[in-house]
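One structure coming up, written as structure tokens, with questions to follow.
Omission of a single protein chain aside, the complex is shown with its protein chains in their original locations.
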Amino acid sequence: MSIEKINARNQFKGKISNIILGDVVSEVDVETPAGIVTSVITTRSVKDLELKIGTEVVALVKATEVSIAKLL
Amino acid sequence: MSIEKINARNQFKGKISNIILGDVVSEVDVETPAGIVTSVITTRSVKDLELKIGTEVVALVKATEVSIAKLL
Amino acid sequence: MSIEKINARNQFKGKISNIILGDVVSEVDVETPAGIVTSVITTRSVKDLELKIGTEVVALVKATEVSIAKLL
Amino acid sequence: MSIEKINARNQFKGKISNIILGDVVSEVDVETPAGIVTSVITTRSVKDLELKIGTEVVALVKATEVSIAKLL
Amino acid sequence: MSIEKINARNQFKGKISNIILGDVVSEVDVETPAGIVTSVITTRSVKDLELKIGTEVVALVKATEVSIAKLL
Partner (left out) sequence: MSIEKINARNQFKGKISNIILGDVVSEVDVETPAGIVTSVITTRSVKDLELKIGTEVVALVKATEVSIAKLL
């Protein structure tokens, strides 16, 4: 199943720079032009997607998940 | 109450470039070096934080909210 | 940008059966073999993805967003 | 405290088919008519709810957590 | 379908003190011993659950949705 387009408004294209494999969830760092974007996904997904350092991916975030803070 | 640091691993600093005010929630676009980051927050928060076009903010995303997709 | 695979473990393929367009966010109902799956996404995404009744889509949910309740 | 009804629009009734116990969070797979629904919850909740393979549960998802992707 | 117990670790019992009905989503304020807890749910859920000012409810939050900030 290939996806043409997804509603997630925030999409950061990059390469995986680090993976910390955990028993149930893993941390995946993606190096993007915006800096490192960190994701926590299931370890099963890391394996199913065959994610490795260097894999080209998109980090996706729904707009409802983004908080806004005002700086001092 | 001022916050020193927050656990959200993904923080995108920028200026608000657009606000669509809705009855209950509003869309806030933040122009960051990473491109536009879009957030949906309550309209009450937009007012409480006195957000306007040009306001300097940080868009914050918890790592557990970031999905990873592999490109074709 | 086409996506090959996404980490969201829960994917429900179906056809859009209803859309309630709101000022900022919209409700999109997807008829799947599992019953109706309801999603709230930005109205801008509804337009960008050109979603209409009948459009074939996949409803995606990260495993960390799923709660478990025990029945009486 | 018994709950009569919850706002989560997406409710998938089923039986637990697999549990991967982790140090802090665990993966719980629920076999539903819609296929396997996967959830990541705290290991403490797995114990508090006494979840086991075969336990009848409902997997719940808020509509705001559902993303929509268009197929190629 | 009655629910015996849910995995959401954070449960705040209280009475609805305010509802702002929107076209697609609504804001529901719950007065709890912990102060006001604010929720955004679909307007359809407000109607299905027949929520009104004074209705006794529980506000539920998954542990994975809670952020931690350190004070100055």
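Should a chain be cited, it is by its letter among A, B, C, D and E, assigned in written order, with residues numbered from 1 in that chain.
Here, contacts are C-beta pairs under 8 Å (C-beta built on N, C-alpha and C of every residue); 3 or more make two chains touch, one makes a residue touch a chain.
Since the structure is predicted, the reported quantities are computational estimates derived from the model, not experimental observations.
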{"item": "Chains still shown that are in contact with the chain withheld from the display", "value": "A, B, D, E"}
{"item": "Residues belonging to chain A that touch the chain removed from view", "value": "20-23, 25-27, 38, 40, 64-65, 67-72"}
{"item": "Positions on chain D where the hidden chain makes contact", "value": "1-8, 22-25, 42, 44, 60, 62, 64"}
{"item": "Interface with the unshown chain - residue positions in chain B", "value": "1-7, 9, 11, 13, 25, 40-42, 44-46, 48-49, 58, 60, 62-64"}
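By our rule, only the chains that are shown with their structure count from here on.
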{"item": "Remotest chain, chain E as reference, centres from CA atoms", "value": "A"}
{"item": "CA centroid of chain C to CA centroid of chain D, Å", "value": "17"}
{"item": "Rounded Å distance between chain A and chain D, as computed from the means of their C-alpha atoms", "value": "22"}
{"item": "Per-residue overlap in chain E, given as positions that touch at least 2 other chains", "value": "1-7, 22-23, 25, 40, 42, 44, 60, 62, 64, 67"}
{"item": "Chain contact topology (line, ring, star, complete or other)", "value": "other"}
